[in-house]
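The chains shown are only part of the set, and none of them has been moved.
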Amino acid sequence: GAWRMWGEADVKRTLPARPFAVHKGIFGTGLLLGGSDDMPGSVLLAAMGAMRGGIGKLVIGTTRFAAGIAAGRLPEATYWLDGLDKAAQGSLPDGIRAAAIGPGLDDPEQVERALEHLLVRNMPLVLDAGALAKRGYPRRNAPVVLTPHPGEFSRMTGLSVKELQQNRMAAASRYAVEQGVMLVLKGAYTVIALPDGTGYINPTGNAALAKGGTGDTLTGLLLAFLCTHEDAAAAVANAVYVHGACADAWTSAYAAEAMLASDLSGQLPLVLRELSLSNQE
Amino acid sequence: GAWRMWGEADVKRTLPARPFAVHKGIFGTGLLLGGSDDMPGSVLLAAMGAMRGGIGKLVIGTTRFAAGIAAGRLPEATYWLDGLDKAAQGSLPDGIRAAAIGPGLDDPEQVERALEHLLVRNMPLVLDAGALAKRGYPRRNAPVVLTPHPGEFSRMTGLSVKELQQNRMAAASRYAVEQGVMLVLKGAYTVIALPDGTGYINPTGNAALAKGGTGDTLTGLLLAFLCTHEDAAAAVANAVYVHGACADAWTSAYAAEAMLASDLSGQLPLVLRELSLSNQE
């Protein structure tokens, strides 16, 4: 398959315009499943990415502890308390357009149960962090997006990090084709492998991203873009691009080492403006 | 009745001046009833709108969980814990000038009980979200302000969203006249229908508002303006105008998709200054 860089022109061309006479329903409701007592902040980071990324509504399925933490900083979201347990039992809030699962989750068995139910529904799914494991995926129309860093990809494949990193594109592409998923292999020059064997290389981002939490923000941004883009591949590539562009905007003014993952969402208002100025109505 | 656009000149003319030798009692104490375990942030959003909107004091009737969340971000408010339950039993804090009920509420029966008591008192009332239902309203002097979006208006009337949206002014006006209420039908070009058959169209706002939580901010702003304006119709029209103007101020600098409802309150200090410069003492 053909591979190429996904560049600024691609983003500007494919970022959806925001028409005037819209309401939140048009931008979709996303479900975010994540957060645990040891990692309560991850779901907040993802949620900030989703809501600053333009989702219509966000429902966060998390523990009461993590919800109490997130709600003060992001009062705009709503909650589905103990959502992972509920999802594991097969239930889901009404009207969900896409879901993301994984940030801050540490109960792999409960995740498997939830995924059994989620994967049979036909909605875009993002799997990250605690939802990444060695498993197969059923064929479905709506995309499954996996976002491992090399260590997680190693656990998913049984291959060593060294092997995978020596040819990131090939490894990601093989997995994406075999499993019929979109595989976002993170790290410098993130690789976005599509199930048809093609893919993109992302040119944005820098060492400011090498800190805990930045991946969670990406998960949220992916959820938002999957809700607002028509084309899933463009949604994924744009989310990765914009995420890196936020880090680049940060380092143009501040020290890379000082950036926090939440600063990424703070850059979205300006970064998205720059990128979408040309295609607003 | 006569309908017209409520424009900038109307706002500048009717926004109350803030005289020098005043104290908080002059601007009134508002009661805000809202918030639940699944939607704890909504009441914080409304509260920020009310307090940045110029209310004298704010009492928030909510759960302990939601209070704990709101108080760190808005320490300026006070609480009436489990206020909905107390209101349902007929009690009310002393000295309340106006009340708003609904953001984040999910117990319709308790809301009905509270409304029975609230509607017989002669104070301005704002009903939003969880307080909007198919019901009638008693004639009273103080205004009842309902703030449905089209989906909620559909549930209130039994008419389809499509029908209602085809002639928003007519539908809103009919309801307002029949029920003797002020009906704010939200969405692009929000319609403000008055019980005498007249009304206003709001020119401000944009797609940045198409995201969860923005309606809660409006509820708070309405509560504040009903406390500080002499004329209730002007209070309502001004709140809707200012709310939209905050979104317009945001999008003049930032991407619409990235705005959060709490950013609206963040714009109030400058937006209100622009609009009230001409009529301060």
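Order of writing sets the chain letters: A and B. Residues in each chain are counted from 1.
To be clear about the criterion, a contact is a pair of C-beta atoms (placed from the backbone, for glycine too) under 8 Å apart; a residue touches a chain by one contact, two chains touch by 3 or more.
Predicted model, so just to flag it, every value in this text is computed and none were measured.
Of the identical protein chains in this complex, 2 are displayed in place, while the full assembly in this structure file contains 4 copies of the same sequence.
Keep this in mind: only the chains that are shown with their structure count from here on.
Remark: subunit A and subunit B have CA centroids separated by 34 Å (rounded to whole angstrom). Against subunit B, the residues of subunit A that register as touching in their complex are 18-27, 51-58, 64, 67-68, 71-81, 228, 268-273, 276, 280. Note for the complex: subunit B touches subunit A at residues 37-42, 44-45, 65-66, 68-70, 72-73, 149-151, 187-188, 206-208, 210-214, 253-262.
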